[in-house]
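This is the structure I have questions about; it appears just below.
Yeah, one chain of the complex is gone here, protein chain that is, but the others are all in their spots.
== chain A ==
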Amino acid sequence: MELDPLLLSRLQFAFVVCFHAIFPVFTIGLATFIAFLEMLAFRTGNPAWSRLSQFWIQVFAVAFAMGVVSGIVMSFQFGTNWSNFSYAAANFIGPLLSYEVVTAFFLEAAFLGVLLFGRNKVPPGMHLFAACMVALGTFISSFWILAANSWMHTPEGTELVDGIFGVTSWGQAIFNPSFPYRFTHMVLASFLTGSFVVAGVSAWYLLTGREVDANRRALSMCLWLILIGAPAQAVIGDFHGLNTMEHQPIKIAAMEGNWETTRGMPLLLFAIPDQEAERNHMEVGIPRLGSLILTHDWDGEVLGLKEVAPEERPPVWIVFWAFRIMVGIGMLMIGCALVGLLLRRGGRYWQQPVFLNVLRLMAFTPFVAVLCGWVVTEVGRFPWVVYGQMSHSEGLTPSLTGGMVLFTLIGYVLVYAVIFSAGIYYLMRVLRAGIESIDWPEEVHDIERPKRPLSASHVSIEEGGHGHARH
């Protein structure tokens, strides 16, 4: 079989970006949660809030460090595998990606150290300020990344002259048509991810009766956040869909598995799309609901995949099913929020074992939903890297051979497998150690401690190790 550098490069990018994305999506939400906790601790003086904050800051530190390490790889991917795209689009995406780096470093240099290590060294107000700035910084970081990504979907404010994109309006290019929807959708996704992870972990502690007071508070807070966030996400998702329908109708057609342009399109719940035969097998759907959702009209017209040539259609089954998994998880989230609300009567939400077990399992679902959402939007724009203006094959590095990409793809998989299984294993150790671990004695002189993310936790990496490293 001939190795295709284009396909392998796309796989490689998908792999490294998916691995990277799970960390920031969690830390953005968690940073806000920590800022909330700090604010509550500051205003009420109740030690439960600051205990919670101290514990979750440790978790934040590990996830943040993992995000930074995997982000380094990302900043080189554009050049190694997509050099033609990088060269053509550098006038716009170069400064944006650089601003993300600049924001991240500024944040790390100025505030992260204070948040992680400054609790007893700076006034409480200053510590709270640092927590808020770290949260704000994570948003600004994602602002730049999503502006660059959204521009690739809905390029405006730029002009393609002699193969180079020149910026005609920074405002239009940054705040391009899909940016507000994508950014809000992603920010809410981060909130939900942070909330479900904290809720799941708290539920797990509550099931085993650990630190009941603090964990009950954390769970309650998360359930309120989810109650607002999950339905809001459905609404934002709908607006995002309408925006996509306007700018990338073929992506919508793939999401809905809709081959023919029709009025009164059904909403398919199940189908097996067949790219070759240009139709679906085993369709199960609700008549006309698809048109209603997309056009807000029972008889609205929806474009079908056959409007474009077969080679310009995305792989339908991937987009179709990724979309359904994302929406399905969203529905489960709304369900959890409502059940949580009902269980508030009599304070059962933190005592009902079935509910707590469901929450424990739900902790993993936001990651799946976020990755599926990205698969929908990125696979769905096939074959364009800059929508309508530059295709994937035009953006690829011309000197690549299939063998080269296969080598690095295997390499990245191996490196990530070793490094991130260690990282995630360690994260699990920190979670298992729980809030109690903040009471473990520290035998180091404060002044000697480096101000770096992972040193915020002093849990040993090995099973059966002491609470803290030797010496």
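Simple rule for what comes next: a residue touches a chain if its C-beta (ideal position, glycine included) is under 8 Å from a C-beta of that chain, and two chains touch if they have at least 3 such contacts; residues count from 1.
Convention: contacts and distances are computed from a predicted model.
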Item to check | Protein that the absent chain corresponds to, by UniProt name, given "ABC transporter permease", "Cytochrome d ubiquinol oxidase subunit II", "Sulfur dehydrogenase subunit SoxD" or "Polar amino acid transport system ATP-binding protein" | outcome: "Cytochrome d ubiquinol oxidase subunit II"
Next on the checklist: Using the document's definition of touch, tell me which of A:Phe78, A:Trp151 or A:Trp350 contacts the absent chain.
Outcome noted: A:Phe78
Checklist entry - What residue numbers in chain A mark contact with the hidden partner chain? => result 65, 69, 71-73, 75-76, 78-80, 83-84, 86-87, 90-95, 97-102, 105-106, 109-110, 166-167, 170, 397-401, 403-404, 407-408, 411-412, 415, 418-419, 422-423, 426, 443-445, 447-452, 454-455, 458-462, 465, 468-471
